[in-house]
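What you see is the complex with one protein chain gone and the rest in place.
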Amino acid sequence: MKNKTGILETFENQYPDRDYLIEHTAPEFTSLCPKTGQPDFATIILEYIPDRLCVELKSYKLYLQSYRNDGIFYESVTNRILDDLVSVTQPRYMKITAEFGVRGGISSVIEVEYVKEEK
Amino acid sequence: MKNKTGILETFENQYPDRDYLIEHTAPEFTSLCPKTGQPDFATIILEYIPDRLCVELKSYKLYLQSYRNDGIFYESVTNRILDDLVSVTQPRYMKITAEFGVRGGISSVIEVEYVKEEK
Amino acid sequence: MKNKTGILETFENQYPDRDYLIEHTAPEFTSLCPKTGQPDFATIILEYIPDRLCVELKSYKLYLQSYRNDGIFYESVTNRILDDLVSVTQPRYMKITAEFGVRGGISSVIEVEYVKEEK
Amino acid sequence: MKNKTGILETFENQYPDRDYLIEHTAPEFTSLCPKTGQPDFATIILEYIPDRLCVELKSYKLYLQSYRNDGIFYESVTNRILDDLVSVTQPRYMKITAEFGVRGGISSVIEVEYVKEEK
Amino acid sequence: MKNKTGILETFENQYPDRDYLIEHTAPEFTSLCPKTGQPDFATIILEYIPDRLCVELKSYKLYLQSYRNDGIFYESVTNRILDDLVSVTQPRYMKITAEFGVRGGISSVIEVEYVKEEK
Amino acid sequence: MKNKTGILETFENQYPDRDYLIEHTAPEFTSLCPKTGQPDFATIILEYIPDRLCVELKSYKLYLQSYRNDGIFYESVTNRILDDLVSVTQPRYMKITAEFGVRGGISSVIEVEYVKEEK
Amino acid sequence: MKNKTGILETFENQYPDRDYLIEHTAPEFTSLCPKTGQPDFATIILEYIPDRLCVELKSYKLYLQSYRNDGIFYESVTNRILDDLVSVTQPRYMKITAEFGVRGGISSVIEVEYVKEEK
Amino acid sequence: MKNKTGILETFENQYPDRDYLIEHTAPEFTSLCPKTGQPDFATIILEYIPDRLCVELKSYKLYLQSYRNDGIFYESVTNRILDDLVSVTQPRYMKITAEFGVRGGISSVIEVEYVKEEK
Amino acid sequence: MKNKTGILETFENQYPDRDYLIEHTAPEFTSLCPKTGQPDFATIILEYIPDRLCVELKSYKLYLQSYRNDGIFYESVTNRILDDLVSVTQPRYMKITAEFGVRGGISSVIEVEYVKEEK
Partner (left out) sequence: MKNKTGILETFENQYPDRDYLIEHTAPEFTSLCPKTGQPDFATIILEYIPDRLCVELKSYKLYLQSYRNDGIFYESVTNRILDDLVSVTQPRYMKITAEFGVRGGISSVIEVEYVKEEK
């Protein structure tokens, strides 16, 4: 799978002196199962405390859409979205929650967190 | 955008010896997107522990209405409402939660907090 | 407004050796706005850990009804209900949550707590 | 208030031989109260059976947004939206349901229907 | 109980050529039980098809508030609200639904309808 | 089981010229299973259009309570409540809906109706 | 699959002069998919108007349990439950609604009705 | 767009003497907007009364998945799914309800029905 | 009121080396008000971490049923259920939550906890 971080755009955080929380909920995420080729569907919840940069919302939408025809496992896609967003925005805190639809009678949720190390 | 703090009125807190929580939920907030000019809609939740002053409810409603035809980003409007209310009421604690409607298939929440410094 | 504590009756707590929580939810509270004379409506939630005395439920109902034609602000009525119940029952802990209906498109909640001081 | 029908665009119904129902729900409608100047908020539900023409969705959004700073009563705006959409699309059946927020402790719904006369 | 129809005001229906439905939901109605003097609480739902006149919303709010300290039975207050509104607005159709809170472990709903006779 | 109709009291319908619907919902009904002696629990919903007489609410509560220690089947108790209320109030229409809790993994509802014959 | 009607027991309807509705909801039904051997799960809703006989509830539970290790399609099991219950109880009306869990991202409901022919 | 009816498979209805209803709800449908190329998401609800043939569930899932990268309007895809299923299964009755997600602040539902003509 | 602990049976905890939580929710509890003789209804929620013994579920059901015709106050019955279960099972932790229905327009919840002392 190609590097997707180039899709993500940022804008400058106007309130860097304050810790505050931004949450974006995207109920229309879809990718493909790498084993069966069947489509997977999920709601992706992004929560973060910005440092210098915020995620531009439209570019984030296009970033999520770029997975549409990629084969990728639940655990991998959730971790990768976190890694890509962390590398582009360098936040103080970030969490991705991915809620996947029913497969084989079982629904799944993956939660991944990043906390910036204090220096 | 003009200074709006003049719209906000206060009344004296009758129970200043006690920390207690006041919450006002306003589901009818609207402003404009500064990039597209399209209207944005949000529910604004104000929670605070008053010190000497409480926000007068009718003036707070007019304050929120004053954004109706202003172009302002999600993150900015949430931080600015907090800053204006803090400057006018000098509370012990205050939090603004702004829940925005769906744009590009994604809904957003911004949470900003203020805690008075102990002297 | 007259003193209302005389309306409240108590009975002896049969289990004073144990901290336990009692919660009474009254969705049918009404008083008047002191500025406009318009009726206000609220749900009053009383939570407390009794010490020697419990609130008798029927007298508490009559106590809440006694506000029916009184003009009193949101913040005042919530604090006053707490003060009256604390003075009559001397609890280890007490909290009043008052959830008011929509006024000017805004609904309000007031939360007030009392914690008995350790000697 | 100016004529707004020019904002509405249509496209040709590809299945005119069949009666079928189209429903568009817009929770972000706002106009002004002509008496008080205060903003009103509503959810507008459009249901119709097209004949030769369908309403183009983006133009319909802009049409609803055009009421943002107009002063107009609940009953009038609901009937007018129906009249404008009927004049532009000439449907076999159309219904507008407008659900308005709480004013003075009372919420309101207006339902207006149009049925094409058989010739 | 005094005649209350004088409280109700009307305005002219701007769309008399069309049958359409107006619904006003008032969750903050209260009166007194004529036997016990205890307060009763209800949600009053008014639905009607206007003929020449519509009910003015603020006067309707004041009309409902006028029952605050009247002793009146569930069945009577529901029928009387219908009769008063019919006499003042002469509608084509009207329905009152009154949903009363729990008394003795039992909640109650009263539904009363009026249909104008065809001449 | 003894005749229970003597428990039920009535009052005169003040609006006999109009058909209107009265609904009383009692979520706290309990009786015993005649086979096992185990308690059964149900919500009893009474709907009726009164003719000359209405059911007095407190006596209806006592009537329902009188089944507390009676052994009686689901189908029988529902039909019997209808028969008793019809014989005492002679309504134009009456319906009893009894919603019973889970037994053996299965929940049950019984619905019985009475319509007065036109003469 | 063996004949299962022998599992079902009945008792005499004590109110045969009146049409009334009995509904039993069983959320714990399971059988096997005849193609894959995978377990299927459903909620089975039985509604009927009895004539001379009612279904005995415990035997009905055992009847439903008897499908536990049978391979049978959605459409077949729903129709067969109806046929078995009709043959044993000879009702005036009967309906089976079977709500099946998610398979391949799709949930399914089957509704089958029986109406006794008038002679 | 290519003909897709070849994807759909059927099996013989085992109960053709009886009208009964089959409902399949698929919350994971996605296609593309033909104007913007943006993905659309919908829940597709299929209800039908089979005649000689039923839709095989797995082939129906693959049929719906085949729209994943097709550009097609809301109205067209709903009508086309109905047409394809009618041509393959020749049902007595069929209805497609497509519930689309929010676009431009507006959500949409399309309902299309087919009723077999009596001969 | 007689001692009821003899009704409760236990079985040996098969996993005593691990702290784990067991929760039983009983929505069908009823007793009598000792002042008025009126029936009270509650949902009883039992949560506990077993030590050597677990509560046998059927005996617990019979234990709860034994209060059916006893007159006992809300606070007393909740504390007594806890005391009885603690004395019989000697748990590491136990909590009883009793949610009572509406009386005089007020619903009540009582929460009582037990924590085994560390030796």
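Points to keep in mind about this one:
Note that the chains are named A, B, C, D, E, F, G, H and I in the order they appear, and that numbering of residues resets to 1 at the start of each chain.
Everything that follows uses one rule, which is that a residue touches a chain if its C-beta (ideal position, glycine included) is under 8 Å from a C-beta of that chain, and two chains touch if they have at least 3 such contacts.
Owing to the predicted nature of the structure, the values given are computational and were not obtained by experimental measurement.
In the whole complex the chain that is left out makes contact with A, F, G, I. Residue G:F41 is the one among G:F41, G:Y93 or G:Y114 that touches the chain not shown. Here the missing chain is touched by one residue of I:A26, I:I72 or I:V86, and it is I:A26.
Checked against the full complex, the candidates I:N13, I:S31, I:N79 or I:T97 give a single residue touching the omitted chain, namely I:N13.
In the full complex, chain A contacts the hidden chain through residues 75-76, 78-79, 103-113. Residues of chain G that touch the chain left out of view are 27-28, 30, 38-39, 41, 65, 68-69, 101.
Considering the complete assembly, chain I touches the hidden chain via residues 13-15, 18-28, 54, 57-58, 60-61.
Methods note: only the chains that are shown with their structure count from here on.
Inter-chain centre distance (chain B to chain I, centres taken as mean C-alpha positions): 46 Å.
Residue positions of chain I touching 2 or more other chains, listed in rising order: 41, 101, 103, 105.
Shown are all chain pairs that touch, namely A-B, A-G, A-H, B-C, B-D, B-H, C-D, C-E, C-I, D-E, D-H, E-F, E-I, F-G, F-I, G-H.
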